[in-house]
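With one protein chain withheld, the remaining protein chains of the complex are depicted in position.
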Amino acid sequence: MAGALALQSGPLPDWTAVSPALILALTGLLLFVIDSIDSDSDNTVLLAGLSTVGSLFAFGVAGWFLVEGTGQAATGGAISLYGDALVVDGMSLFFTLIFTIVAAMVCIASLDYVAEQRHQAEFFSLVLFAATGMTLMSMSNSLATAFISLELASLPSYALVAYLKDNRGSVEAALKYFLIGALSSAVFAFGISLVYAATGSLLLSDIASSLGDADGMTGILGMGVLMLLGGFAFKTASVPFHFWAPEAYEGAPAPISAFLSSASKAAGFAIAFRVFVEAFPLGQLPAGVDWVLAFQVLAVVTMTLGNFAAATQENVKRMLAYSSIGHAGYALIGLAALTAGGPNANVLGASMAHLLVYGFMNTGAFLFIALVEYWGVGTTFEDYNGLGARAPMACVAMSVFMFSLAGLPPFGGFFSKYVLFYSAIEAGFWWLAAVGAVNSALSLFYYSRVVKAMWIEDAAPTLELGSKPVGLYTAVIFAAVGTLLLLPAFQPVIETAQTVATALF
Amino acid sequence: MTTKPQLKLGSHLVPGLAAVALFVVMAAAFLTASFPQVQGFPADANITASIGYAMFNLDFGDVPSESFLVAFIVIAVALDVALDGTILLARRESGTAEGGLISDGGRRLKQTLTGSETDETEGEN
Amino acid sequence: MMIEALMAVTFAAALVVFVAPDEYAGRLAAALSLLPVVGSLLMWAQYDASGNALLGGDIAFETDFVWLSLGNLDVHWFVGVDGISLPLLVLTTILTTLAIVSAWTPIDVRQSQFYGLMLFMEANLLGVFTALDFFVWFVFWEAVLVPMYFLIGIWGGPRRKYAAIKFFVYTNIASLVMFIGFIALVFGLGDSVSSMRLPEIAQALRADQLGSFAGLSADALKLVAFVAMFLGFAVKVPVVPLHTWLPDAHVEAPTPASVMLAGVLLKMGTYALLRFNFTMMPDVAKALVVPIAVIAVLSVIYGAILALAQQDLKRIVAYSSVSSMGYVILGLVAYTTYGVGGATFQMIAHGLISGLMFMAVGVIYNTTHTRMLGDMSGIADRMPVTSGIFVAGAFGYMGLPLMAGFAGEFFIFQGSFQSTVHSAMPLFTAAAMFGIVIVAGYLLSAMQRTLFGPFRFDGDYEVTEAAFHDVAPLAVLLLLVIVLGVDPDIFFTMIQQAVNPILETGGGL
Amino acid sequence: MVPPEYYLVLSAAIFCIGLFGILTRRNALLFLMSVELMLNAANINLVAFSYVWGNVTGQTFALFTMALAAAEVAIGLGIIMVLYRNFGGVDVTDATTMRW
Partner (left out) sequence: MAGIFDFVPAIVLLPFVSFLVALAVGNRMPKGGAFAGIVATAGSFLLSLATFFTVSQGQTYNQTIYTWAQGLDGAVTLEFGLLIDPLSALMLVIVTLIALLVHIFSLGYMNDEGETGLPRYYAGLGLFTASMLGFVVADNLLMAFMFFELVGLCSYLLIGFWFREPGPPSAAKKAFLVTRFGDYFFLVGVVAVFATFGTAAFAGSESFPHLAEQALAGETSVNTFGFAAETWFTIVGLLVLGGVVGKSAQFPLHTWLPDAMEGPTPVSALIHAATMVAAGVYLVARMYGFYALSPTALAIIALIGGFTALFAATMGVVKREIKQVLAYSTISQYGYMMLGLGGGGYVAATFHLMTHAFFKALLFLGAGSVIIAMHHNENMWDMGGLKEKMPVTYYTFLSGSLALAGIFPFAGFWSKDEVLYETLIHGLGGSPILLVAYAMGLLAVFFTGFYTFRMVFLTFHGKPRSQTARDPHGVRWNVKGPLAVLGVLAATTGVVNMVPVEKLLGIKGIDFLHQWLDMSLDGLTAHHYAELTPYSSAYIGGEATTVAIGAAVSLGLAIAGAGLAYVLYNVPEPTEHTDKLGGIKTLLYNNYYQDEYQVWLANSVVRPISRGADKFDQGVVDGVVNGVSSVSLFSGSRVRRIQTGVVSNYAALLTLGLTVLLLGFGLLGGWFQ
């Protein structure tokens, strides 16, 4: 206890390292309070502004920490807190950046989206609590914390998906999301119990150190590991735990889809990275617990299924949902291409960098959908016909997202995907990269359909757009600029990602 | 012909076979495992107290445990959130619109958002 | 910094035109596009380097600094030109300006977007031909596709959407295959290269520093990479049987886009083949000479036979492009000064001539709104100047001496006939040369049916001579074709200087 | 103490019974209950192996699992309620407007 509260070398006490999470949680509570005082508050600007500011503040603090070297090798390594239950290191800060910036974009975009809805304060507070949960996930250093923070991230998400209570799509989405989520969390919990059974510990480091004693219980351990993997697969929407994703993303309010498909997915990866790398380090594993192979299988199946299913969708939002599954497959390469003694930090860092870029481009894409929903245009490709002529700015942004998601060069998505495949090849898994590349090629087809619809097809004569909502526009343009800037500015991103990943090994 | 009690089987049970299969796999793994020496608890240990101490990251318990302080706080928040979310969902609005609305790409939302004042109130009815 | 300035000016011009009002966009774009023309001509005038940029020769207008470090491989911003890329640069700038002028008449909606995209494409094309770092090159290479996709998709013909997406996906998949092949090579080189700079990679490959990778021995890796890259580039060229996107794209594309597509974009494929496959891995190329030569001959003959069957003027020219680019492949695989140099020269020549032909077809189409052979005849009666230039261009396409096409083709024939890479090269050459007969067959038939004979036109449009600004680009192109045909040394000397180091044998015949 | 594998098999059985329920029943509430069953299967392991390993980590965590189960049920009930309002029932297979 005393140690936990002692000052680190810096001027701030150790516990301040979790301040991004604290800021998010406090903002959420503040909104809670506002809700309690005025339960029907519809001062959207205040609510959205507050939550955006809170997210950005957390983003700023996390960024500052990252730059200053908090929890990184430069200032004495990872900061463990509260009996090692939490750990703040470069990776958690890096992921916090993703969660908070996505949260900020979602909040500012929701300014317009929920403007006429009830219970706005709850909406925003739930978003912030979910973000808090994600941040904690990235900091979890024990399976207990991991499980609980995962639930903290999930529970508000279920409610948020169902936010449009009298919209059948929203409700159906929430139902499926929740049911699969509950099932997955049960599997996850069972996995934890099995790991505990095999190692007698929930702390990641302790699990790692007692792996050697688990000789006779390889089966139990392996089963536990695979079930943990199942829990994470649910969060990252990876096969076979992905079934909720298409419906949840399609049915949910678009900003929430953006939030779930970008931030929540990244959170799943954050916790997966840490748990597998820390608790089940390669080289110390007993034979028969080959989780890398499992991730390879999952990565290949996930990206293939996601891309193939996306290719034939008629509904843009659903297409994006499947593409999101496909991207989960790419990101899984970060775990699938690990080897004992290989260039693991590069692989993992590449995956992290991809998730960051993905955070921008995918959030942007879903927020564009939100914009279109706001206009009431419809959701199919045909409905998008001729949008480019009516809303050129937003459509340019959307084109940027699409091409970037497809991995075309002038955008951030190209670099991140390239570096990801590159590092996979570097690690010797050229075939993973090849599968990824083939899928990328296929993905170009359906992404370009959106672009085609917007720019090339002629608009229906009745197509009319309403006003240009400030919040949504701000968020979309911001995401587009981010996607673009991540091309020239990719160097610091990948450098940071790979440096912080190094600390894990 | 004698009548026997019959198990009502139907196609709806088929998916359950997956669960059965899973059980077989699990049992096969569990039954072939070998286990370490059971350590057990000291006879005089106060388990409940130990659990309590563990929750607050206090090192006073008879039986060692990992710290659950963070988990404790986080679960508090989580319960809060669950409550909040449930209330959000369960609260019956003053008369929900008749019939459900299909996911329509926001057409309805548009009406809600861009409609006039009267439309707006009606939309909530 | 000349190249950066050139690209920056072009990008800036694109942006300016994007926001210009539609009614001035065409004029403005043409005026602004003169800047890169002047710039590239200035570069040509000042050019005093020699040798191949990839093989240790001088690099003119060079810039090189680290952009990104990835693992052990740095990405450099590395641009420069040599005797191979400079002519293509000049071709690009000139053709873009002319294509923009030729767009004044047919493009009547969303002009500012159209011209903006044209300039944006030009900027990226400049990047393709100047980039000497693989990564930078690839970025530009892919970026070229995007504006072309829109140009076809928005301003194209009735089936433009199908054509655009086919073009886009087909060529992108090809890029991907090529990309994988190249990256595999880079990995195979391992520590012997420290960056993605093409000269470094080319020299390491030629110095036999390739190691094994992904379970493939160095030789096998080289072969696989060569084939992958060849296929990738072959789609762009295109060679039979990977050509089917081209007729669709051409037929649907608006005239100026066709001009750029045939004139410059196809050359990206052969340029890349030369730069990558044939410069970096001459041993594999020579080992694969028979299949490559067969493909080349097949492209020439098969493409020409297909052109013979077409009823649409633009399709005829499109297929004849397939045919003409087959010569280039044949020249490349010959590994003689005249073969490879001629192939490079032919890129320029065909760029100009096919541009001319597409423009001429476009001018007729602007007036008649049809391109079908059966829909008209005796157009020369009403459009004498256009028809005259059309005839001249067609003869240029047929390889009439003292026009650029003959120079390119003859160089290639000569180079490949005496090539020693395989004893059957003379036979392949002779077979490919038969293309000059078929090309005459379909172009003459097409002209006979459309331009000559009694005037007949069933459409509702009045057929009159085209406006001056429609004909002017044709005339300029024709002039360039003749100038290059009379004095090929304008480019051929610098091309040879750049090409000879590739040949290892020190030139030879 | 009974051998640990007995607990394991028991928990596996409960887990699979819960799963069986999920797979075969269409009522959302039964679905929820089945999930509870599965979570409790985990708790059996945790408590049992807490004793095996001689620490209370498992036992403590089991408490948290229960709490979380409660939170999950709370949210779940909320969702089932809106499901009922929108689809007029609690059959999970009714809500199939989105697919493929």
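The letters A, B, C and D name the chains in turn, as written, and every chain counts its residues from 1.
Following the convention adopted for this analysis, a residue touches a chain if its C-beta (ideal position, glycine included) is under 8 Å from a C-beta of that chain, and two chains touch if they have at least 3 such contacts.
Computed from a predicted model, the values in this text were never measured in an experiment.
> Touched by the hidden chain, which of the shown chains?
A, B, C, D
> For the chain that's not shown, point to the residue among B:15, B:42 or B:64 touching it.
In the full complex, the listed residue that touches the missing chain is B:15.
> Per the definition of touch given earlier, which of A:21, A:78 or A:294 contacts the omitted chain?
Going through A:21, A:78 or A:294 one by one, A:294 is the residue touching the chain not shown.
> Would you mind spotting which of A:53, A:282 or A:311 touches the chain that isn't drawn?
That would be A:311, which touches the missing chain.
> Quick one: say which of C:18, C:149, C:213 or C:395 touches the chain that got left out.
In the complete complex, the chain left out is touched by residue C:395.
> On chain C, what residues meet the omitted chain?
Touch with the absent chain occurs at residues 166, 169-170, 240-241, 243-245, 302, 305-306, 308-310, 336-338, 341, 378, 380-381, 391, 395, 398, 400-402, 406-407, 410-411, 413-414, 417-418, 423, 426, 429-430, 433-434, 436-437, 440-441, 444-445, 447-448, 451-455, 486-489, 492-493, 496-497, 500, 506-509.
> In the complete complex, which positions of chain B touch the hidden chain?
Touching the missing chain: residues 15, 18-19, 21-22, 25-26, 28-29, 32.
> Going by the touch rule given at the top, which residues of chain A touch the chain that is not shown?
Counting over the whole complex, chain A touches the hidden chain at residues 175-176, 179-180, 183-184, 187, 218-219, 222-223, 226-227, 230, 239-241, 243-244, 246-247, 287-290, 293-294, 297, 305, 307-313, 322, 442, 445.
The criterion applied here is as follows: only the chains that are shown with their structure count from here on.
> Looking at A-C and B-D, which one has the bigger number of contacting C-beta pairs?
Looking at A-C and B-D side by side, B-D shows more C-beta contacts.
> Could you put a whole-Å number on the gap between the CA centroids of chain B and chain C?
Roughly 62 Å separates the two chain centres.
> Averaging only over C-alpha atoms, locate the centres of chain A and chain B and give their separation in whole Å.
Inter-chain centre distance comes to 21 Å.
> Show the residues in chain C shared as contacts by 2 or more other chains, in ascending order.
none
> Residues of chain D touching 2+ other chains?
Residues 4, 8, 15, 19, 22, 52-55, 57, 61, 64, 68, 71-72, 75, 78-79, 82, 85-87, 97-98 of chain D each touch two or more of the other chains.
> Using the touch definition from the top, list the residues of chain A that touch chain B in their complex.
Residues of chain A touching chain B: 1, 25, 32, 81-86, 115-116, 118-119, 122, 125-126, 129, 132-133, 136, 142, 144-145, 148-149, 151-152, 155-156, 158-160, 162-173, 201-203, 206, 213, 215-220, 222-223, 250-251, 254, 317, 372-380, 383, 466.
> Under the stated contact criterion, what part of chain B meets chain D in this complex?
Residues 12-13, 15-16, 18-20, 22-23, 26-27, 30-31, 33, 35-36, 38-41, 47, 50-51, 54-55, 61, 63-66, 68, 71-72, 75, 78-79, 81-83, 85-90, 96, 100, 102-103 of chain B touch chain D in their complex.
> For the complex, which residues does chain A have touching chain D?
Against chain D, chain A makes touches at 144, 147-148, 151, 155, 158-159, 162, 165-169, 171-176, 178-179, 182-183, 185-187, 189-190, 192-194, 196-197, 200-202, 220, 246-247, 250-251, 318.
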